[in-house]
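A single structure is presented below for examination.
Only one protein chain is missing; all other protein chains are in place.
Then we have chain A:
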């Protein structure tokens, strides 16, 4: 017995010693992730920028960064593509444990908070200039990163969901050339859409996302009069949220008009489904794939209007040198120039996060020619910051979309599913409560 105890003690002591070198020190300066700097940019301050954008949007990021690198002689920004929003968050956390830090990272609507709460982000107010800071950015989108007067990230690829619809299919079904105004109206269109044949079967009305569908569903819950939470007090098991879940369950299992898709936007672009709720940031990608006329409009209401903002903002890591911070800030200032913000919107469909970008001639021209690009901008007045449990509760989003999967896949009763999701969210809320009350409220 004593032998065992001694062994255990030795093990623990060894573990503690070894572990001791794994923790982050809040004010230490960490090394930069490796990479390569082309010859013509040597002797500049290097800034490593971790991005989750691939495909069409990734190319746009590369072009923006190249433009920045050629616009001055002091800073070289190196974009390092890291996968999804979640992948970026994982890799930043892993890097910090390994005492390494990228200088800038795109953090999603549900991941920047955990870095902020744990003192991993650099406060940005000190870097603000006339062209970079409050007043420059769209107020709502800027404000979401402000806690107690201090900015912890700035908006970049911000979005809301919009409704995309297949205009050709709508015409064949004899439906008006617009999105439905309410969810009830969409439901009443199910028989017409089912008459349209696509790929050897009748067209389904709507596809729900298997992964991350809880972002769109956040808005749906508001539209049916509910909320995920009030503060951190979980309300997903109450009437409004249950009604939203019930509406979707019936569409899938009673009407056979909806289904869960691994990628709703791929299915939509392939003409398998009439409408989807998808990020405005998918606009360019969908447009480039679809072989039919793509329409877009506001997300329908039911008893209320309201949609969730989402997408990525850029945070600066705290554990980097002053020189790297200053250099990184110059890139953020560059992104805040109206023409750059507008260009990013024209290349992707994301919201113009800078106010003056809306007056940009190129963007105005694009919206005049392709009104779809103006939908999210016009819809922004209905947009809201998401409920706190999804933003601050670690893994709350996964718990919610896992619950949605049970409704879509197993015909589980929303009331029952959300009751069990609520219990899990409460535990998650309790975990973050102390930090949330201390730093946010």
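Heads up, the rule we're going with is that contacts are C-beta pairs under 8 Å (C-beta built on N, C-alpha and C of every residue); 3 or more make two chains touch, one makes a residue touch a chain; residues count from 1.
The definition used in the following text is that contacts and distances are computed from a predicted model.
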Tell me the UniProt protein name of the chain this structure doesn't show, selecting from "Cytochrome c oxidase subunit 1", "Carbohydrate ABC transporter membrane protein 1 (CUT1 family)", "NADH-quinone oxidoreductase subunit J" or "Rieske 2Fe-2S domain-containing protein".
"Carbohydrate ABC transporter membrane protein 1 (CUT1 family)"
Of A:114, A:249, A:324 or A:358, which residue touches the hidden chain?
A:114
Residue among A:82, A:216, A:265 or A:405 that touches the chain left out of view
A:405
Of A:71, A:262 or A:288, which sits in contact with the chain we cannot see?
A:262
Who touches the missing chain here, A:97, A:304, A:378 or A:441?
A:97
Given A:394, A:416 or A:439, the correct residue touching the omitted chain is A:394
Which positions on chain A touch the chain that was left off?
11-12, 14-16, 18-19, 22-26, 86, 90, 93-94, 96-97, 114-115, 118-120, 199-200, 210-211, 259-262, 267, 270, 272, 394-395, 398, 402-403, 405-406, 408-410, 412
